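The complex appears here minus one protein chain, its other protein chains still in place.
This part shows chain A:
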């Protein structure tokens, strides 16, 4: 398969669109946790009960369309190869938990891959909706409509006092996890982000790197999301998150301008060194890839690099992960072989760019 075709299939259609503030906000996500009223949660349910949920979701929603989310495809985890599951995880369409722990799990995915409904994960249902750029309100609006649409067929576990009942006490109430994925290279270079994170945590929001382990944020990509789900309305939760994200956007833009004004040569050097590494290396590991991609993307956003499209960071962050590399190679690869393939895939991708 050609790289171009592989990429077209690998990158979710919605990711190719540019949303508001997409120079900094890569995507907005809404996740709702929902459970069936009369069936124990997956942690304790027996096989028959989980099968009942699978059958119910398949019979009622397979190949159904809602708004512009067409032809929901129903896929059972048990029918997927390990690599295929890994690819879905790397595309953020399913969680690692569903891929690894839920034998009787499944997922419904819309054709444009903007909607995915995980079945029999920690909760019976986890409805996820992605929007490009900074569009939390639109995402919530659609998620609500989706929720109502599902409720036409399902009796959700709901209590007047506690709200939507979930397996974990950290999700009860709204069952809402709203998150925004942000590229914050200038705040990272100037080390401002480290000072901002504790303040953001104080507001009941969580900041974490989306790639990489622990507190490390590979590619300077951060995910900001709400912690509290009980006692606040969905709109209040979204508004809190929105105002913090707006502040971060402001600060990131200021830091970029400051870098451009005061350390222009150093910044330009850093950006073009990274560009050079991506263009010429023959062996590259994921950590260095992430750093270089972040620099190049910053270079594009600040006008230093003009012949490369902005979506390259989003695309290559996903494509250069182990699952995708092995799917591209159609075989399992050792870490060393992956580093070689990763370098060649990046070179090819940049060549593709220059040929347009």
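Following the convention adopted for this analysis, a residue touches a chain if its C-beta (ideal position, glycine included) is under 8 Å from a C-beta of that chain, and two chains touch if they have at least 3 such contacts; residues count from 1.
Throughout what follows, contacts and distances are computed from a predicted model.
J.: Under which of the names "ABC transporter permease", "Tetrathionate reductase subunit C", "UvrB/UvrC motif-containing protein" or "Oxidoreductase" is the non-displayed chain listed in UniProt?
T.: Spelling it out: the chain absent from the display is recorded in UniProt as "UvrB/UvrC motif-containing protein".
J.: Return the single residue from A:160, A:261 or A:331 that touches the missing chain.
T.: Missing-chain contact among the listed residues: A:160.
J.: Based on the whole complex, identify which of A:71, A:148 or A:353 touches the chain you can't see.
T.: In the complete complex, the chain left out is touched by residue A:148.
J.: For the chain left off this view, which of A:92, A:192, A:208 or A:232 is in contact with it?
T.: Among A:92, A:192, A:208 or A:232, only A:232 touches the chain that is not shown.
J.: Tell me, which residues in chain A touch the chain that this view leaves out?
T.: These residues of chain A touch the chain that is not shown: 35, 37-41, 43-44, 56, 122, 144, 147-148, 151-153, 155-170, 172-174, 176, 204, 227-234.
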